[in-house]
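All protein chains of the complex are present and in place, except for one that has been dropped.
And now, chain A:
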Amino acid sequence: MSDKIIEIEDVSFQYDYDKTVLSHINFSMRAGDFVGLVGPNGGGKTTLLKLILGLNKANNGTIRIFNTPIQEFKDKNKIAYVSQKANAFNRGFPATVEEVVEMGLTASLGIFKRIKKQHKLAVYEALKKVDMTSYAKENIGNLSGGQQQRVFIARALVSEPELLILDEPTVGVDQQNVSNFFDLLSKLNQQHISLLIVSHDLQAIANHVTNVFFVNKTIQAIDSLEDYPLFTLGGE
């Protein structure tokens, strides 16, 4: 047994036959790590996260999640994910903020189980962490983009995951709240939640994470962000 919660060995991936998006990736993450992924648009960061989440299937190589081959990994409630496109949902959808956060409990409750009082409490606690309790009964479609993003973060937190995966979670969140949000992440990390985050907010990344990787078809650990001043401008 190792304490590695993610172990990727020699994984390559392509959506179409002619274009390799990720090539011979080796990557691992230990329990308690706070890992940042950076890289240009189209570099393959989201694709890598989706491989880890089982949404994409690797063409070759092996992926182990919590010491289990990904094909056999069943403890879905250990991982929570905030997608880059989280607030691209149908704005007219009739769901309150509370109902959206409750969705985060689906995997940990399991099928046939219903939301009870203690779960409502957990929902409230999660909303408190992102400072959104006063919107609990509002329709999610009526909130601003940044507020919605905070609700989706609450949805990820509510199940108390061991690993939190965030894909550009602070896009559209104002500066004050970005700073608050990263402080929250650091606090969660101190409570032994492992974090894997994609962000273009280099300042915030530099101040908070323990390891940074640069993803652009390949992956490499980087020691100092200063070596990569231009990659956010895009292109290879």
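Worth a mention:
Here is the rule we use: a residue touches a chain if its C-beta (ideal position, glycine included) is under 8 Å from a C-beta of that chain, and two chains touch if they have at least 3 such contacts; residues count from 1.
One rule holds for everything that comes next: contacts and distances are computed from a predicted model.
When the unshown chain is looked up in UniProt, the name that turns up among "Zinc transport system permease protein", "Aldehyde ferredoxin oxidoreductase", "Sulfite reductase" or "Acyl-CoA dehydrogenase family protein" is "Zinc transport system permease protein".
Although one chain is not drawn, the whole complex shows that of A:Asp33, A:Glu102 or A:Asp201 it is A:Glu102 that touches it.
The chain not shown here is touched by just one of A:Phe13, A:Phe34 or A:Tyr81, and that residue is A:Tyr81.
The omitted chain makes contact with chain A at the following residues, 53-55, 74, 76-77, 79, 81, 83, 86, 89-90, 92-96, 98-100, 102-103, 105-107, 109, 111-112, 114-115, 137-139.
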